[in-house]
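Of the protein chains in this complex, all but one are displayed in their positions.
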Amino acid sequence: MQVNENKEFEPVIVAFCCNWCSYAGADLSGTNRLNYPTNVKIIRVPCSCRVNPMFILRAFQRGADGVIICGCHPGDCHYTSGNYYARRRITLLYSMLDYLGIERNRTRLEWVSAAEGAKFAETMQKFTADVKKLGPNRRLEDLRCRKQ
Amino acid sequence: MNKNLQEQIIRSSGVNVLKCMRCGKCSGTCPSYGEMEYHPHQFVYMVERGEIEPLLKSESLYKCLTCFACVERCPRNVEPAKVVEAVRLAAVRQQGNNHLTPAQIPDMLDDDLPQQAIVTAFRKYTK
Partner (left out) sequence: MQRIGVFVCHCGTNIAATVDVKAVAEALGHEPGVVISQDYQYMCSESGQNLVKNSIKEHNLTGVVVCSCSPRMHENTFRKAAAAAGLNSYMVEIANIREQCSWIHKDIATATEKAIILGKAAVAKVHLNAPLTAGESPVVKRALVIGGGIAGIQTALDIAEAGFDVDIVEKNPTIGGKMAQIDKTFPTLDCAACILTPKMVEASQNEKIHIHSFSEVADVKGFVGNFTVKIKKKARFVDETKCTGCGLCTEKCPMKKVPNEFNMGLDNRTAIYIPFAQAVPKVATIDPNYCMMLKNGKCGVCSKVCSVGAIDYKQEDRIIEEKYGAIIVATGFNPIKLDKYDEFAYNQCADVVTSLELERLMNAAGPNGGTLLRPSDKTHPHTIVFVQCVGSRCDDSKGKPYCSKICCMYTAKHAMLIREKYPDTEVYVFYIDVRTPGKNFDEFYRRAVEQYNVHYIKGMVGKVTPKSDGKIDVQASDLLANEQLHINADMVVLAAAIEPDKTARPLATMLTTQMDTNDFFTEAHPKLRPVESATAGIFLSGACQGPKDIPETVAQASAAAAKAIGLLCKNSITCNPCVAHSNELMCNGCSSCEKVCPYGAITYVDKEFRMPDRTTAIRRVASVNPAVCQGCGACTVACPSGAMDLNGFSNSQIMAEVDAICK
């Protein structure tokens, strides 16, 4: 979380993008110069199935305000079934976060193909706006991890 | 004045006139083609160019049957009939510009004229 006096709250958003589809889609939106907010920082993973729910919880622990996971469309996974596993895991994660009282809109799973540069930019814009509305993530943040 | 009118017509029609690829299928399908001075494909083109004045003064506005064949057949989903309707409304909504008055109806009546035609005519030609 970046809290600057007199400045608007800017959420920290971590995006996990699969190398084959969504990372390429992110590159395409860059090639087409489509804007999205600087709050979004992308971590490249080989497949959306590489994303362990622990990484998402860690991100929240360290002060992220929103986490989005992007993968290939169902049926198009480069590794055949990776995105199906991701889908199941994130569904369970949503349940758990719900139980913990974390707002549903802080986490998102989105399918973006390598040809969908515009969709990637739009998704990031919408997600950032949604998370901004929710305000800083207080519930899961570990104060010991905050920058001194 | 013209720019505002053009924007107003485009907005009220809900049509993106830039999608037109000038194929002419709308005019090829139009059953009223022979009666009209400006044909459906010209309506779309002239609205895009902002030449609204000649369209407002033209009788073609009232020859359109709103059969929507052009909407059905247009490969680009441009919906020319909505452009024509938008221009027609712009004309009719000006003060004192109703194209049809109740006084004109008795002369037009005949046994074959369905009730619905009168209702539709008032919807299209008056404000």
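Going in written order, the chains are labelled A and B, and every chain counts its residues from 1.
By our rule, a contact is a pair of C-beta atoms (placed from the backbone, for glycine too) under 8 Å apart; a residue touches a chain by one contact, two chains touch by 3 or more.
Keep in mind that this is a model prediction, so the values were computed, not measured.
Novice: Contacts of chain A with the missing chain: which residues?
Specialist: 12, 14, 19-21, 23-24, 26-27, 29-31, 33-36, 38, 41-47, 49-55, 58-59, 62-64, 75-82, 85, 89, 113-115, 121, 145, 147
Novice: List the chain B residues touching the unshown chain?
Specialist: The list for chain B reads 19, 21-30, 33-34, 39, 41, 69, 73-77.
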